[in-house]
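Presenting chain A:
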Amino acid sequence: NANEQSGGGGAVAVASGGTLYILSDTTSQHLDPAKSQNLAITTISLIHRRLTAWKTSADGPATVVPDLATDTGRASADGKTWTYTLKDGLKMADGTPITSAEIKYGIERSFDSAFSGGLGYHKNLLAGGPDYKGPFKGGELASIETPDPKTVVFHLARPYGDWPWIASMPAFAPVPKGKGTDATYDTKPVASGPYQVESYQKGVQVKFVRNPNWDAKTDLARTGLPDAVVIQMGQDTGVVAKRLLASQGNDAFAFGSSFVNPAQLAQIRTNPAAKNQLVTSKSGALAYLALNTKRGPLANPKVRQAFQYAVDKTAYQVAAAGSADLAGPIATTLITEGIAGREVYDLYPAPPSGDVAKAKQLLAEAGFPNGIDNLDFPVSTANNEADKAQAIQAALQRAGIRTKLRPLDDEAWTTLVTGNDGTYDLTLGSWQPDFPSANANIEPLFGTSEIGNGGYNEARYSVPEVDALIAEAQGTVDPAAAGKLWAKADKRIMQDSPVVPLIYTRNSFLHGAKVGNFAIGAFPAYPNYLQMGLAK
Partner candidate 1 sequence: MSDILSPGGAPVPAAVPASRNLWRALRHDRWAQASAVVIVLVVITALAAPLLALIEGQDPYTYHTELLNPADGTGAGFLGGISGSHWFGVEPLTGRDLFAVVAYGARTSFLIGLAATAVSMLLGVLLGASAGYVGGWWDTVVSRVTDVLLGFPQLIFMIALGAVAPQSIPRPLLLIAVIGLFGWPRVARVVRAQTLSLRNRDFVKAARALGAGGAHVFRRELLPNLWAPVIVLATVSIPANIGLEAALSFLGVGIPPPTPSWGRSISDAINWVQTDPMFLIFPGAALFIATLAFNMLGDGLRDALDPKTAVRR
Partner candidate 2 sequence: MSEQLLSLRDVSIRFGDTAAVREVSFEVHPGEVVALVGESGSGKSVTALSLLGLLPGTATVTGSAVLDGRDLYTVDGPALRKVRGGEIGMVFQEPMSALNPVFRIGTQLVDAVRAHRKVSRAAARERARELLELVELDARRVLRAYPHELSGGQLQRVVIAIALIHDPKLLIADEPTTALDVTVQAGILQLLRSLRDRLGTAILLVTHDMGVVADVADRVVVLRDGQVVEQNTAAGLFASPQAEYTRELLDSVLSLGSAPAGAVRPTSAPLVSVTDLAVTYRVGGGAPPVRAVDGVSLTIGTDEVLGLVGESGSGKSTISSVLTGLVAPSGGTVQVDGVDIARASARQRRDIRRQIGIVFQNPASALNPRATIGASIAEPLVVHGERGEHRERVAELLAAVRLDPGWSGRYPHELSGGQRQRVGIARALALRPRLLIADEPTSALDVSVQASVLDLLADLQRELAFACLFISHDLAVVERVADRVVVLHHGKVVEEGPVASVLGSPREDYTRRLVAAAPVADPERQRERREAWRALSG
């Protein structure tokens, strides 16, 4: 079962020291906090601390914990002002004390168009953010106040209950004032975490070594066990899997940062020794079939509901990872597992392989007794999406829904589905929230503002009632109350059936035989880089 898998890394007794190797398939790694889209538990968090951090655990939702700040933020009653106090004695790698000024400068810097590209949720939330041009051209941002070196106050444009999560994002890392005026900061930033950059060879590797100014006692999120971390870039995933399984030499101290593909999973499954090196998350991103609510027959909710019954989620699971077990549990809701406030429900109960009769019946009721022809089904060719789409296509075919697959290069596909034209009928999507809140699950996929212009509302779903619900939930500071509202929105959306939730995709990772504390929490479905240690 899933627990046994996620515990895979626990068998190794870890100690301080050694070099951890991260084998990455990408060829570049942004280290500039303003440019990074890393989750708070992966690479750049090894070198950058922020106001808050994430604490992941194997069996509960991820929680936000204080990092540089003494708490996760104190909100005003209206939820528009958030105040943070910094811990004592914090210093950056170059000796700069970490004060409110460094935090403020770091955030301001992220507004400059020379350093764009990172996670920028704060840019629209901070009052005056949308018009601010960064510290080099726009002076200071008034909505960030630093009354004293220890205090940072944020003034938001609207109430926002999830601000503590926002404060964990890369842009909230400190940057010594006046530093980082040019692009080289991306390869040699000033560190605040357990490590600092020793060398950065473009496209080849990055090496982190200890930051002497980091104090473990102030850090709840990082253990900083290995002496050094090396990221080897541009690695082929297939070769990485072979190397990790062989665990020769340094490869024993390595792990792969990308998902293990189905064929490799099949191989590992049949190899008992290798099983200890495979760690699979309990759940993960929501994989869904988006139905373009603006197009032809799909504009009819009844037709869309027929899809809920027509799909074969088992076939999808198999296509995704070879077995239901590895692929991830079947999804019926929009909010993913591991997120506080999630409620489980199923509006369209059917066997995992679908209920074709019901689907046909719904179609007939909607006026399509002979099914629907020629639905345009673009799909990205990355991540085996085309294989999964074929499983969906074959399943839909059973109910008389005939689709035409249109495989596209990933970028072209992204442009199509996030573009303004919306010339497609259905597509496969997958959504991993950027922070562990239902907010990050619902709003980006179903908010009216997220249609086109690069937004991920692939169903082009626009219902004023839902938009209102989203705004209300976002403005609620009390997490429990907000959670209730999000659950309500979840159900409300599913009634309209703009997407068919398929599964919560499990991610599988391989690590070398001597990597320990390789744990994947309930959210996000990635190993926590900050906790890993190596066996002696």
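The criterion applied here is as follows: a contact is a pair of C-beta atoms (placed from the backbone, for glycine too) under 8 Å apart; a residue touches a chain by one contact, two chains touch by 3 or more; residues count from 1.
Criterion applied: all candidates are chains of the complex that A comes from, given by their letters.
Computed from a predicted model, the values in this text were never measured in an experiment.
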item	value
Among 1 or 2, touch partner of chain A in the complex	1
Contact footprint of candidate 1 on chain A as seen in their complex	238, 261-267, 269-270, 312, 314-315, 318-319, 321-325, 353, 376, 381, 386-387, 389-391, 393-395, 397, 404-409, 411-412, 415-416
